[in-house]
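Every protein chain but one is kept in place in this view of the complex.
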Amino acid sequence: MSSSRLEAFSDGVIAIIITIMVLEMKVPTGTDWSTLRPLLPIFLSYVMSFVYLGIYWNNHHHMLHLLDRVSGGILWANMHLLFWLSLVPFVTGWMGENHFAARPTAIYGVVLLMAAIAYYILQSAIIRRQGERSLLKRAIGRDLKGKVSPILYTLAIAVTFWNKWFAVSIFILVALMWLIPDRRIESRLGQ
Amino acid sequence: MSSSRLEAFSDGVIAIIITIMVLEMKVPTGTDWSTLRPLLPIFLSYVMSFVYLGIYWNNHHHMLHLLDRVSGGILWANMHLLFWLSLVPFVTGWMGENHFAARPTAIYGVVLLMAAIAYYILQSAIIRRQGERSLLKRAIGRDLKGKVSPILYTLAIAVTFWNKWFAVSIFILVALMWLIPDRRIESRLGQ
Amino acid sequence: MSSSRLEAFSDGVIAIIITIMVLEMKVPTGTDWSTLRPLLPIFLSYVMSFVYLGIYWNNHHHMLHLLDRVSGGILWANMHLLFWLSLVPFVTGWMGENHFAARPTAIYGVVLLMAAIAYYILQSAIIRRQGERSLLKRAIGRDLKGKVSPILYTLAIAVTFWNKWFAVSIFILVALMWLIPDRRIESRLGQ
Partner (left out) sequence: MSSSRLEAFSDGVIAIIITIMVLEMKVPTGTDWSTLRPLLPIFLSYVMSFVYLGIYWNNHHHMLHLLDRVSGGILWANMHLLFWLSLVPFVTGWMGENHFAARPTAIYGVVLLMAAIAYYILQSAIIRRQGERSLLKRAIGRDLKGKVSPILYTLAIAVTFWNKWFAVSIFILVALMWLIPDRRIESRLGQ
């Protein structure tokens, strides 16, 4: 199987996940401004998950681009990642509808953590297949972001029951960390 | 990242948005004609949003076509546009279910306005990247429609609380303005 | 715009329509066989619409394949067709949940009729663009099926209030008419 096929399928699944997530924002029955207020936390959690899925789509795409052919192992490592991403709409809705309450926020963190681990497994499977002179290995370098993110997610899950806003801040921090382009890596590839 | 990849992803998201929007039209329980009557405003708002999303898909497609490679800035400007478009089913449903009441109609206008601004930001990012001899810059010319639309949306939002049907008329006017082909621009590109 | 882009977008929309249609079959709350019985007409209407959308996808695909470039008129004729197809899940659900009652079945026929007319408009727009030696014109020949279908749909709508099962039989008949391959047309193209 060529990697372009896997890319197209993954792109499709991520496009659907990102779009059906908005279905969690149920149309309110009244027209008062007050009917929109309970939707605010749902909206904010939607924005956060939208950004996260955008980051995943972007990184996933770049990663598969460095790959020619797909083995069975890589294919299932990819399905494993898509599985955790497919749970994002559910946990986003649960967290948003309960105003970032401790437990739903912790579960949101667990899904982000599992997705990060699934991403790491996929990345490792591709590097292993590419062997010694792996393009992907050179591209990610020390992979600082990839290593720090799971640690931060774990921290966020732990502090949820102490201060939920601290946990949410960590989620925002990790998203920003990935959003800000990493010049060193791009230049390393450009060499 | 090649622009064709971004095009395919955006096409997918817009295709899903345009289709799940119809899910807001809940199947009525009875079979009387009267059970269809409350669906009429929802249907009309669906038609309007369908046309708007069709226009966005069409223009977005033409714009990306003039682009070779995608930078991080363009990618996120595009995600920003998709974000506002993803809210269209929600505001369409809210406006339709409340018979174009003032507040939902104003919010509908806000989402259209934000999408127009997001489109402008994306367009500017592409022109900046293409530099001096930007094909896109030549193609859009003075970009009259692009400049007038946000002004008209703002006007529509303002008049909503005075006369909602006037606001809806403005939305229809803007859609028609984009639907009618602009011969000058096409011929400019064709030269 | 190349026709392949339009094809991909239309394929996406039809794939989503055909799949979200199954969401109308709500999971029943009990586990008795009796809980499945009210789902039977919904299931049967789903099967019928699934076949119809499959036929549209197939024919639509063949038609666009004979086309190189897309004009604005063709693009919007295509959006018009997708609009009516997007209403199929709604009317399928309404017809199925009401056990093929007269009015919903008539409305189902109206949507099929409008889709057939939209298809005819799109077909004519493509033939006009291809001019004298239109490949599509040669391919469809006298277009007997295309001309008979709207007549049969109109008949079905008319008889709905007299005998709904007669109307449903006409829908099945038209579907079968399109399913059975037309040797003459294929051989005409093969010459």
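Per-chain residue numbering starts at 1, and chain names A, B and C are given in the order in which the chains are listed.
Operating definition for what follows: a residue touches a chain if its C-beta (ideal position, glycine included) is under 8 Å from a C-beta of that chain, and two chains touch if they have at least 3 such contacts.
A quick note: this is a predicted structure, and the numbers were derived from the prediction, not measured.
Student: Sort through A:R103, A:R128 or A:K147 and give me the one touching the missing partner chain.
Tutor: A:R103
Student: Spell out, residue by residue, where the missing chain touches subunit C.
Tutor: Residues touching the hidden chain, for subunit C, are 7-8, 11-12, 14-16, 18-20, 22-23, 25, 27-33, 36, 47, 50-51, 54, 57-58, 61-62, 65, 179, 181.
Student: I need the residue numbers on subunit A that touch the omitted chain, in ascending order.
Tutor: 1, 5, 8-9, 12-13, 16-17, 20, 23-24, 72, 75-76, 79, 82-83, 86-87, 89-90, 93-94, 97-98, 101-104, 107
The rule is simple: only the chains that are shown with their structure count from here on.
Student: Just curious, how far off is subunit C from subunit A if you go by their C-alpha centres, in Å?
Tutor: Their C-alpha centroids are separated by 38 Å.
Student: Taking each chain's centre as its mean C-alpha position, how far apart are subunit A and subunit B in Å?
Tutor: Subunit A and subunit B have C-alpha centres separated by 27 Å.
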